[in-house]
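The other protein chains are all here in position, but one chain of the complex has been omitted.
The block that comes next holds chain A.
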Amino acid sequence: MSLETTFPTTPPTPPRLPPLRRLAARCMRSPLGGVVAALVIIFGVSCLLSPHFLTSFNLMIMARALAFIGLVTIGQSVLMILGELDLSVGAIGGLAGITGGMLMVQAGLDPWLSLGLCLLLGTLCGMLNGVLITRLRLHSLVLTIGMAGVYGGANLVVTKGVAITGVPGDISFLGRGVVYGVPVPFLILLACLGVVGFVMSRTPVGRYVYAIGSNPEAARMLGLRVDAIRVAAFATAGFLSALAGILMVARLGTAQPSIGDTWVLAPIAAAVIGGVATTGGLGSPVGAVLGAVIIGIIENIIVLFGISPYWQSIVSGGIVVLAISFDSLARRYIHRDA
C-alpha cells in the first residue's frame, strides 16, 4: 500500500469579484484609499448640490482656510503617530501670533525678525511640553491640558484681551497673498507637508516615530532615543502651530488673542478621519491633511447649503462619523462573501 499525496501545481485562483467591488478593492489597497474615496464622494456631492461650490473664489477661500488648520494638523498627526497628543497647540499658535504682533507693533522690530522669533518661541513651547512629558513621565494629554492654560493665560496677561492692531503690511502677503490663483498660506502648507511627509516616510527618523508609536518599550530596547524623538516631535508641533498663528496674524492684519481657540479638537478629528490611529504607530501626515480637507469641505457646504446654525453640529458631526466609518464599511463590502 502506498500513500500518495498530490500537491496542486498552481495556487488556487481567488474568486473573481464583481466590477464595483473589484474597483473598491483596488482603491482600498492603499492606506489612504478610504479617506480619498470619502473625499471624492463628499467633493462630488458638494459639486452637484451647490452651484457656488466649484467657483474659483470658493475653492480659494477653502484652500486658505485649510492652510491654518492643516499646519496644526500636520504637527498633531506626527504626535499621534508617536502615541502622544498635544492639546496646547492652539494656545501656542495664539501666543506666537500675539508675540509677533507685540514685537512688530510695540517693540518696533523688523517684521521678518519678529516672525523668526515667534517661530522660535513656538518651537521652545513645544520643546518644553516634550521635556516635561519625558522628564516627569507625565501623560501628554494631562500635561498639555495644563500647558494650554499656561500659554493661553500668558496670552491674556500680555494683551489684557485686547487685539494688537497696526501690524505692518510687510508680512500681509504671507496671509493674504495669491500666487497664480493659489493662496500663499496654502503653498506654505504644501511645503511643510512635503517636508514632514518626506521625513516620516523616507528617513530613519520617520521609521523611528512609527516604531515608538507601535511599541515604545520595544523601541527603547532596540536602542532608539525615544525621549529625544518625543521632544523633537513636540517641538515640530510647536513650530507648526506658531507658523499657523503668525500666518493668521498676517491674514487678519491684527494679532487677536482668540487666535488658535478652534485649533484644538479639529486637527485631532482630521487626523482620525485621515487614518491616524489614536493608539499610535499608524497613519500619515498626508492622510491627516486629507482629513482636514474633508472637515473644511463640510464646514464650507454647511454655509453654502444654508443649514441652520442650530443643526450645523449635528450635520457636520454626522458627516464626520460617516467619513470615519467609510474605510471600515468599504472593507466589509469588499470581503462580504469571504
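One rule holds for everything that comes next: a residue touches a chain if its C-beta (ideal position, glycine included) is under 8 Å from a C-beta of that chain, and two chains touch if they have at least 3 such contacts; residues count from 1.
As a convention for this text, contacts and distances are computed from a predicted model.
J.: Assuming one chain is omitted from the figure, identify its UniProt name from "Anti-sigma-E factor ChrR", "Carbon-monoxide dehydrogenase medium subunit", "Sugar ABC transporter substrate-binding protein" or "Allophanate hydrolase".
T.: Choosing among "Anti-sigma-E factor ChrR", "Carbon-monoxide dehydrogenase medium subunit", "Sugar ABC transporter substrate-binding protein" or "Allophanate hydrolase", the correct UniProt name is "Sugar ABC transporter substrate-binding protein".
J.: Tell me which residue among A:Ser30, A:Gln106 or A:Thr165 touches the hidden chain in the full complex.
T.: Counting the whole complex, the residue in contact with the absent chain is A:Thr165.
J.: Out of A:Leu82, A:Met127 or A:Leu252, point to the residue that touches the absent chain in the complete complex.
T.: Counting the whole complex, the residue in contact with the absent chain is A:Leu252.
J.: Residues on chain A that touch the omitted chain in the whole complex?
T.: 52, 55, 57-58, 61, 65, 68, 156, 159-163, 165, 172, 175-176, 248, 251-254, 256-259, 261-262, 299-300, 303-304, 306, 308-310, 312-313
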